[in-house]
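Excluded from the complex is one protein chain; the other protein chains are retained at their positions.
As written, the chains take the letters A, B and C, and residue 1 is the first residue of each chain.
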């Protein structure tokens, strides 16, 4: 339910994501993943989704395990240090998800063209590989060969992609939807700018005045954002630079649960469907664990298990 | 003369810009203009230049007045609040400079394509205007019409441009060439990334450690930069956000001098050719004047003549 | 900051008011300094609080701390929500995120086309003007555009020296032929009146004249024929006194209006 501001409750915001819609999500390796939002999507049984993603392993693997995905346009899903995304891989192997493969730069350029309002952009990657030769649901909309009329260089033209909704998790925002981020942005900016609707979950809500004092941290001005949801630890078990580290213990537990559909169902029942909301989820993780993940203010991550300082 | 670092003297760095080469320069309205560098180019009689520029009025007008330009690929040159660039305009009217017109977005996309390593990029601007119909030295290399093979939208393809040298003025750098900027970047980043060689003049030289503490301010990492020159007040009479304001008094004097070739020659003799180096130039401007331009630390500009606070 | 209220409205104030009325709440506008900027802030302080101002230099959602002298001027940089690049700003225009743009003109024709490039021949110009800048981009790509210009015969011409910035080009269907995404100019606001473009021919027509402005004066200052002149010409709506005061307060030092 829209208020005077762009501030939504998690439940209300998730209701805006319809089953069958085309989404894109944030996340890079074990950070920036909008997992509180994804868990609520699973609680609300959003399904039949089409996803455009670069390497957003966490969101995609959870949604695969919940049988919420139908089509995926992608580049790479892997839990760095832990291996393949088994929920996703199994769903593909069992024919539940149709996949169209790109390279990181290929899929990101499709989003970039969408973000720019141009129907296509030339790239010098992917040609000659099976990414080029094998076409799944995109067919001729994947790319076309083109020879530059100025230089006669060979390029591929990749068409823009414009998902219905982008869901990203960032550091902080004001209630108008001005969003800031510490650290690398991966594909958050192009993903958001390419989408028709942008939902942002954040660790902190701050005054507009604070945003205007550090404009160099702003990744999205308010006019690109439709909804903001305040969700501390919203990336857990992934981490957020300057806030908290990724949770190896819970990642181990999660990865272990993805070995079979049955085990993942148990995980879902306990941690997702079995919790009413994100506070209940975090209580299940436990205060002690969450505190141990807290970022050291200087380094921006937890020093637990980080080994020796290199410099 | 190259040292162990990328730190150059102004005289040595300017020697690297050869007469006849193709350059691009920074500058937006009355800020960010690399004018200390331009003055030294004039002292060294660098000439026959080809320029690609978006709206870098200051550098282009000075170089026009010094008869240093042959060809200009441009979008708009104007001294905001003061009117046309008379040196430039007169040189065009007298047939000294050949001009090819673009829109801001058109010329910036040509640089963007250069910065991306793609031979062209589609745009939805400029079509149907005389920018499209009238072609000067670019002829068929200006753009081609194209119909998108995916959507059948009509677009123009603009070819990349890759100047030999980009000359920009920024806030601060370390001796390795990591460059930071406060405030808006205008086209500095695409201009630098599109060029084969990048020369950066800065207000301050700082330790590498300082750069690494505020990575969000970095506009160019060292590997994109060939030379760094320490030039406080290097944009004068234009200003630098957080350092000093533009100098209305000297702008008045400059603009007045541009009314005829003869008057501008007098200006050049006094302020540029008549000074051995930038310290002599700044001494001519005067310590009192420079101090009056100093930026207020909170606002980032001088409060002299700024009138009432609006909020 | 307050000035004594003078109820005689000036031509500048009429233009600012008429322009401010074209803002819808939530519009994302690419504005220049001068009258459009004052109009934008007047709209934000009244009926369009959620309008957002973007300046082409990369300034997103500016909140000027002092009056700015240009679209990259530091009082706009200070307090902006995001300090970005010209490429970013104009990409948002191409994408359609920025939906409203304002234009000025050195010359304008009956189709709302604008020249700001040369007087005389392009290759051997009599006078070289500043060039397009972002104007062609705004006119080509912004969904809605508004032209603010001083009404003078040498500016309102039958034939432009050079078509820098497309209005409706040769008339109906021209913009579509060239694939321009924007809708073309919505209104022309001058110191004499407000003008629109006829739906069928896309030629300029009179919508209203400002108080005390005669039709004869407008015709005299216009080098082409209007497509449509109403039998009874409406008088342009005037701002309420409070709004007039708001407009005056926005430029207390008379930098842009009533200078």
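The working rule: a contact is a pair of C-beta atoms (placed from the backbone, for glycine too) under 8 Å apart; a residue touches a chain by one contact, two chains touch by 3 or more.
Just so we're clear, the structure is a prediction, and the values are computed from it rather than from any experiment.
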Chains still shown that are in contact with the chain withheld from the display: A, B
Using the touch definition from the top, which of B:115, B:185 or B:275 touches the missing chain? B:115
With the full complex in mind, choose from A:190, A:211, A:268 or A:282 the residue touching the hidden chain. A:190
Tell me which stretches of subunit B touch the chain missing from the display. 115-118, 178, 193, 208, 211-212, 215-216, 218, 221-224
Residue numbers in subunit A that touch the chain omitted from display: 28-32, 54-55, 74-78, 80-81, 84-85, 88-90, 92-93, 95, 99, 101-106, 108-109, 112, 123-134, 136, 153-155, 182-190, 239, 241, 245, 295, 299-301, 303, 306-311
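Everything that follows uses one rule, which is that only the chains that are shown with their structure count from here on.
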The chain pair joined by the most C-beta contacts is B-C
CA centroid of subunit B to CA centroid of subunit C, Å: 28
What's the distance between the Cα centroids of subunit A and subunit B, rounded to whole Å? 39
Residue list for subunit A, restricted to those that touch at least two other chains: 117-118, 216
Which subunit C residues touch at least two other chains? 63, 79-80, 83, 91, 94, 141, 181
